[in-house]
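Selected chains only, in their assembly positions.
All chains are identified by letter, namely A, B and C, in their written order; residue positions are counted from 1 within each chain.
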Amino acid sequence: ANGLQCEPGETYIMNVMVSGHPYWVPVYQGFKQAAAAFGCETIFSGTPDYDITKQIASFEQDMVKQPAGMLLHPMQSDPFIEPINRAIDSGTQIVTFAADSPKSNRTAYITSDNLAEAKFAAEEIVKQVGDSAEYAVLENPGQSNHDLRVTALISYMEENYPDMKLVGRQATNQDSNAAYRATASILQANPNLAALWIPEAGSAEGAVAAVLEAEAEVLIMHADVTPTTLEHIKAGNIHMALNPNQGIQGFMGFMATFLAAHPDVFDPFNDYKVSGYNPMQVPYIDNGFAVITKENADSFDLNAYMEGRDPS
Amino acid sequence: MTDDVILKISNLSKSFGPVRALKGVDFELRKGEIHALAGENGAGKSTLMNVIDGILQPDSGEISIDGQRVKIGSPAVAQKLGIGFVHQEIALCPDVSVAENIFMATTNTSRSFLMNYHALEKKAAAVLGELVTIDPSTLVRDLSISHQQLVEIAKALTLDCRVLILDEPTAALTEKEAQILFRIMRRLAGKGISIIYISHRMVEIFDNCDRVSVFRDGCHITTRNVADVVPDDVVNAMVGRVIDELYPRKQSEDERSEDVILDVRNLSERTRFKDVTFQIRKGEILGLAGLIGAGRSEIVKGICRLEGKVSGEMSLNGLPLSLTSYKDSISKGIVYLSEDRKGDGIFLEMPISANVSALKPEQVANALGLIVRYKEEAQAARLAARLNLKFGALTDPVSSLSGGNQQKVAIAKMLWVDPKLIFLDEPTRGVDVGAKAEIHRILRTLAASGVGILVISSELPELIGVCDRVLVVCEGRISGEVSGKDMSEENIMHLASVGGVRPSLH
Amino acid sequence: MEDAVSLTDTPHTRSADASFIRRMLRMRETGLVAIILVLFVAMSIASPYFLTWVNMRAMVMAFAVEGIVVVGMTILLISGGIDLSVGSVTALAMVVAGWLFLNGVDPWVASAISIAVCTGIGAFMGFFVTRVGLHHFIVSLAVMVIARGVCLLGTGGRPLGLYTLPPEFKFIGQGTIGPVPVVILIFLAVVIGFDFMLRRTTLFRKVFYTGSNEKAAAYSGIRTKRVIFFTTTLCSALCGVAGIIYMARFGSAQPTFGIGMELNVIAAAVIGGASLKGGSGTIFGAILGAVLLSVVSSSLALLDVSVYWQDIIRGSILLTAVSIDHYLVKKRA
């Protein structure tokens, strides 16, 4: 091969679940940018549904196209072990992102560190409301990164700030109306509520409506961002949002996949030649996260970002 | 015939909320007899039968079979006890073939694992053969209501039963099928099977039954040997008075008018009927006779645009009439009373008053289009009283009424709009003698006041008794007309079955 | 004697009074009202915050907009139909109006166009049901998928931020008149208006006839297809109205809004006594059903019941409440 360059027609696929979700948009832009730099073709694939069997089917169909590599967001870790291994055996390299399948033979995993996000959020809350206040969380049980953001924050608080009191914990499943209802009730039951941590943006939209309506003084922090919560950040209704660096996730994701498919371009100091495994083995790459506040909010307008770009 | 009592009911009572449908009823059925039940609409006949079949549970009282006290908890139990039941309301599975419907009970108790459709259809054909020709593999939903009634009868005949209950089986049948049924009944009785026969047609009771029990207001009044009484005795016991005039006076010669209300010329439909031409004149009641499936209903439905693609010319009161839909027809005052009351005549789960006003609720609405409920109920109550409807409250659903009273609701519904031209398809289906006479009187009054009336009926005595003129339909064509002295069952039957071959009648 | 005189003097009023109470007791909804009252009392004892104005307002706000969709669904159910697309169509209403607004259209005009689009979707479904002859279930399922697709296509999957909506427009979603939110007033107007019409007008009486027995309705001269077309269209139109209010309320248009809404809405109507076979149901009952579902959810949140227990408790209360209601209705009958 002529160094870091694709053969003509060499294709890389990015496969996700709920493919209409805006989260993937900047990730795929990063993926594409990197691919363009290497002269590679890309395909955005996956299933529009929240359905594991459908995602596996789309994964297997992608394999029919014999891509050189795939950046995969596996909806669940274990069900993908066997398909991933089969794909690698037939010559397609797999890198996971934003959700992992650690027991498979995927070559790398890239994500933002949910624990770091949770820790950052906890420290910020304490900094703003003091270390002996009441706080609450909304959650989305069953989705691992959201779960992690919540449970990590709660245990971090318990360990480091034992006087912080968790007074409400409601499942709102990314539904803004459910979040509105839950937040309104939490506010009722806890007039002294000081802070609210929400692991995703959909629920944050409903929560902020409830807080505004109740004219309560509650510090809201959430992960991810939507145009609406961005506006609330600008207006000071939401204190801060932590947003994964999606572009970097996609860009680095492509790099990892490409290298996995071209292991001959480097020669690590290990036994891969005799043992016969892929030298491109990176258990964990952190793409980092951005802190969105009133001051820098303008840089996070997805519509502005997408201007002049091709979404597919 | 022996005097062994096979079924004995003692002191049985049943209430539906405030309505006491049966009050301490006693009843005995002997082995091998054909026992008629008579009573006004709502007297409690069907309720008693439903109790015997285990569909309803009595509030108190006893049932014994062969001297043994029994509790009949469900139709399945009744079947085990050897009770078969032809229901007043047709209860068949529309999505299933005729053969399977007929042998549903057999299939249910069958020990074999697999169905044998072939054998089933052959057996069904044999059972049906006697009554009527229907392909046993057709789905019941594709049958006309009278054919469904025959399937329902066939179904009961296949049961291996000791007691057979027939609740108004002939209401939608013509003489021909009814005669076949009676033949079968007598044969079964001869084999020792006991039959309970419910009918409002006195002739049938007196021609075919051994004993008759009369019910009134949920009470058992009397049981007599048919040989010992005359029809007037039974009617008297039923309604508490003698009905002196079963049929109203017919149009007299000098009342006859040449004014034509409806003039129908060369009406045809693709497959169902052809070249139908007739007139309804002012003041007369016109009858339409024919065998089952002759196309009587189709012709009438075609005229008021309920069904089919019809060609031909019509005029109403001398003006050309072209209807686009049944709604249009209603707005011109032309209404149709359906023969299938449960299927397309009434809204079973809606209140009586809302049923009665269905053709034109606007009539009791105010300027804003709001229904004024007390007006609706008042008007419904007036019609109900006129038809002698037996009901609890006007807000009760129609499903809580007895079969005959449901029919009266259907008639009330039609009278609601003050029609100019009425087509009645089996109007007195299941209606008792008293109410029947009343309905006939109403029809006569309407006719006299200039309303055009056409009656379809499978009960020839009714046609002959009520109509001034009867047209006979055979295989989709009008095969003849009888009036005056020529109106006899023989003449009508002849025209209905021979059809095209026109005998000399005059 | 005087007694007797006075008795005969006011026979009408007396019987009317007695029958009023009797009618109340006989009403289909009495059982549900009782169950909700019991929940209210229990919750007031369990939590001091329950019976506060703010909590009540929040609770009503939580179902008010969906309640408008419940009205449409109930009428559709009565006519014998069903609509699975309500969630998608509500989302589409937000997206269409939001997109138009972002492209410079006046928000009121944009809303009117959006409601018209939803009405058109209803008419489209009505066409397939009444002319092609397909079942409501399958038609609305397909439309549910299509409308969601249009939402995604129109937004690229991203929520549209509509913070620039003028305040007089946001007023319909966020404003109050006196202490009462405008949303609740709109909700009450829709509910009372349609409840009244459904009970009293000849037009809606035809909806009952059609749902009760379509063939008998046709044989009563009712153009049943038109009636079904009308109820199908009305339901989608009301989704459009709900979508616009949501948009004004949240200041954004979310393409993923309302996923799973259909089950909630149908459940409310069915709990409130609407039959899935058509022919029966009341707006009042359906709204009570929505209230019941909402009170249970709010109460669980208020009591801070563990997330993992909430679903179990919610489902159990639903089942119990419906069983009790059914028992009461049956007993009275």
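Operating definition for what follows: contacts are C-beta pairs under 8 Å (C-beta built on N, C-alpha and C of every residue); 3 or more make two chains touch, one makes a residue touch a chain.
On a predicted model such as this, the values are computed, not experimentally measured, just so you know.
Only one copy of each distinct protein chain is drawn here, but the full complex in this file has the composition A x1, B x1, C x2.
Rule of thumb we're sticking to: only the chains that are shown with their structure count from here on.
The busiest chain interface, judged by C-beta pairs in contact, is A-C. Averaging Cα coordinates per chain and for the whole protein, the chain whose average falls nearest the overall one is C. Chain geometry summary: the mean Cα position of chain A and that of chain C are 36 Å apart. For the pair chain A and chain B, the distance between mean C-alpha positions equals 72 Å. In chain B, no residue touches at least two other chains. Those residues of chain C that touch chain A in the complex are listed here as 47, 49-50, 52, 54-55, 58-59, 61-62, 66, 152, 156-163, 174, 249-252, 254-257, 259, 294, 297-299, 301-304, 306-308, 310. Listed in rising order, the residues of chain A touching chain C in the complex are 20-22, 25, 48, 139, 141, 167-171, 174-178, 180-182, 184-189, 202, 205-206, 209-210, 213-214, 226-228, 230-231, 235, 302-303, 306, 311. Chain C meets chain B in the complex at residues 200-203, 205-206, 208-209, 212-213, 215-223, 279-280, 333.
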